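Here the complex is missing one protein chain, while the rest keep their positions.
The letters A and B name the chains in turn, as written, and every chain counts its residues from 1.
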Amino acid sequence: MEPLPSDLMSFPAKYKMATALSINNLSFTYTSWTQKQLEPLFTDLSLELKEGSKTLLLAPFNKGKTTLAKIICGVCPKYFPGALSGEIQVFGKDLSTLEPWDLLSQCTYVAQNPQEQFVSTSVEEEVAFPLESMGMEVQEMRSRVNAAIQTWGLHDLRSSSEQELSGGERKRVLLAIMQAIDAPIWLLDEAFDDLDQKWRDQLKAMIQNEKKTVLVLASRYLEEFNDLFDSVLLLDEKKVLQASVSNVLSQFAHLCGDDLPNPLHHERCNIAQEKTLVCADLYAERVRVSTNTAAKFNLEIKDFSLKSGELVTLVGPNGSGKSTFSRLLCGLDAPLEGAISVDGKALVSKQLSKKVGYLFQSPDLQIFLPTVYEELAWSLQRNSNLKRKEIEQQVTECASLFSLDLSDTPTTMSYPQRKALQAAVYYLLDRPFYVLDELDSALTYQAALSIIARLRHKGAGILLITHDRQFAQMVTTRSYTIQDGRLQAV
Amino acid sequence: MTTNTFVAGTGWLYRFDPRAKLLLMVLMCVWFFLPVSLIELSTVVILVVLVGLYNAGWKLVVRTFLSILPMLIFMVIFSPFNVRTGSPLIQIKSFTLITEQGLEQALRLMSRFIGITYVCTLLFATTPMHEVMLALRWYRLPYRASLVVTLAFTYIPFISDSFSQISESHRLREADDETKKRFFTRLKDLLPTLTSALVVALRSIPNLAMSLELRGFGLENRRTSFHDLSSYPYTFTHFVVSCMIPLALWFGRSIF
Partner (left out) sequence: MQANRNALKVAVIAVLTAVVVVFTMIVRIPTAKGYLNLCDVAIMFIAFTFGPWSAFIAAGLGTALADLISGYAQWAPISFVVHGLEGLLVALIVMKKGDEPVSIFRKALAAVVCVATVSLGYFALSALFISTVSVAAAELPGNIAQSAVGFALGLAVSAAVKRAYPPVSSLAW
């Protein structure tokens, strides 16, 4: 009789697939830095990943997706203090007996925000760093680094520093590192974010073909996920919910508030005085920081307009000139040619800044003061005409409109709350126009829409910048697209 | 903000082994303090500047000179007063303004200052920072110290970027009727900006610690190194040259 083929010999083992990662009864609460008691993020959470399985774990924004990844890596609560209980095993080893560096060859974590994972001054050193730590032979290391850099199209950026890279390029560096380490478990936090289609396809193929245990954490369900995963789970009520894909998806949509009425529909906007912002024949240049592509980027805007009470979107990929345009609009930079006018009057820099409010993508760069009250009152106090009482009243009203607690410390508030605070600050400034930069990037559609609705309360004209077409379609009647610095009305 | 001090080039200084170059830099700095005559000192300084011109180009040489110009002017104004004795050069009635010795000392200080400046600048203009670090590692600088420097270089652009965005957003938040600000208000405005920049920087600390450990910082095995200095094959020769140059300048004085 013929000997059995080797993969049939291992047949029983396939059915008893070893467990790569198991989490039992995990509970976690972050340490509170204020008087407030914090809610536990997980209670009795359990999860098991078989070796070689591909799992998608959906969780609404800010529900502990990233924290879970950090706990699995052993760096939380080590560096992100909190109370943890429960048991985690990686390939049968108890995590509490391991240090994060022991996991280097077991598990690679790709963070949602790639900036925080950079430790070297150039791309190739970044990829080599973990291999150096392992003490890998130099020959082997060089070939792995080169292969990973080639695969992720980073060859021209080898010696570039992190600061010179775009968001998508940074993500690719992290994926190259993941490939170079070649660990059996991959932990991907919003991995498809920021990536162009070509690289999304490549990552997808990699997840499909490599025999790794893969856990993808995501807060938005993408069409591409359809055939990629063995199972789709949902983080709900501080636990992991296991059900059929369609059930999980409908439950997830419910958690994100997608089935709630659109806040824009029943919100009224009271236009006190009709204003119009017009840009004509703007021309601006920007030198890309990167040393490799010395070519100048230029922006040309033939014609753009925004009226009070209007909600207009600007959609375009990374690096198409969205932020260059926003900076012109709010007067941070001046155009080389052309003019921006409000009601027919051409305005420059400071005058323009007082007409157009610009909400950065990151709220942390626009929040300064120790309490919500001080933050909101700051600009009002500088307005000499206002009395103390009036200020207090306005601040209180505004805080309740945006559901903020006046005594809270902004830096320890959750991301959606910080985003709301950022909007509240501008709401009080009462600018006639607002530019909202990637408002939806880490917020549920519902939360983003309600911020827009509140800002429109006093009839402001809003330009919403996004790269999410789906979101853009939800909100507007009028839209512009931008590609390679050329703006077009749709 | 750029942290780059390197100026691309192909001169012999670029092909000189960084380890030997470091030694040469230190020896030259010491040389400028040796008891030599003013003529000899300034000749060597001119030689150093010429080497800089040949290797790194006139732009760097001019830029460096402009950066120390205020200090040089300072020296011209103040240092001749220092020496009160000796044969007077300029006298106002019985009051000696400048003496010969005072002038000589001023010139000597300026030459020395120019010399040291160019020697240091040239090292960092002709050696990429990671090779400077590798050379220091070769001189037994602990790994952790070199890691701190590298990480600081990684974070400088991030922090300065955050800072400029924070100050911009501060500007955008001015109230409607604000116009010219007084000095005191300006200083007060600086406070929240600085605080906010510090908070952004501090928030990145746990992430950095996390990333270091996830990339294997803490493992006890010996680290290997992706980059090395093997592209400089003539280490020994260059070390010999590094020692010869200051010696030759010292003993060769009598020939000139």
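We take it that a residue touches a chain if its C-beta (ideal position, glycine included) is under 8 Å from a C-beta of that chain, and two chains touch if they have at least 3 such contacts.
None of these values were measured; they are calculated from a predicted model.
Undergrad: Tell me the shown chains the invisible chain touches, ordered by label.
TA: A, B
Undergrad: Of B:Phe16, B:Phe163 or B:Phe226, which sits in contact with the chain we cannot see?
TA: Selected residue, touching the omitted chain: B:Phe163.
Undergrad: Can you say which of A:Gly321, A:Pro335, A:Pro410 or A:Gly461 touches the chain missing from this structure?
TA: A:Pro410
Undergrad: Decide which residue listed in B:Val36, B:Leu141 or B:Leu194 touches the omitted chain of the complex.
TA: Of the candidates B:Val36, B:Leu141 or B:Leu194, B:Leu194 is in touch with the missing chain.
Undergrad: Out of A:Glu99, A:Glu392 or A:Asp468, which touches the unshown chain?
TA: Considering the complete complex, A:Glu99 is the one touching the chain left out.
Undergrad: I need the residue numbers on subunit A that touch the omitted chain, in ascending order.
TA: Against the left-out chain, subunit A lists 31, 33-34, 78-79, 81, 96-99, 368-371, 409-412.
Undergrad: Applying the definition given at the start, please give the residues of subunit B touching the unseen chain.
TA: Counting only subunit B, the missing chain is touched by 1, 3, 5, 63-64, 67-68, 70-71, 73-75, 77-79, 81-82, 105, 109, 113, 116-117, 120-121, 123-124, 144, 147-149, 151-156, 158-160, 163, 187, 190-192, 194-199, 201-206, 208-210, 212-213, 217-218.
What we mean here is this: only the chains that are shown with their structure count from here on.
Undergrad: If you average the Cα atoms of subunit A and of subunit B to get two centres, how far apart are those centres in Å?
TA: 39
Undergrad: For the complex, which residues does subunit B have touching subunit A?
TA: Residues 129-130, 150-151, 153-154, 157-158, 161-162, 165-166, 168-178, 192-193, 195-196, 199-200, 203-204, 206-219, 221-228 of subunit B touch subunit A in their complex.
Undergrad: Please name which positions on subunit A make contact with subunit B in the complex.
TA: Answer in residue numbers: 70, 73-75, 78-80, 99-104, 109, 115-122, 124-125, 128-138, 141-142, 145, 161-163, 330, 332, 350, 353-354, 357-358, 360, 364-369, 378-380, 382-385, 411, 425, 429.
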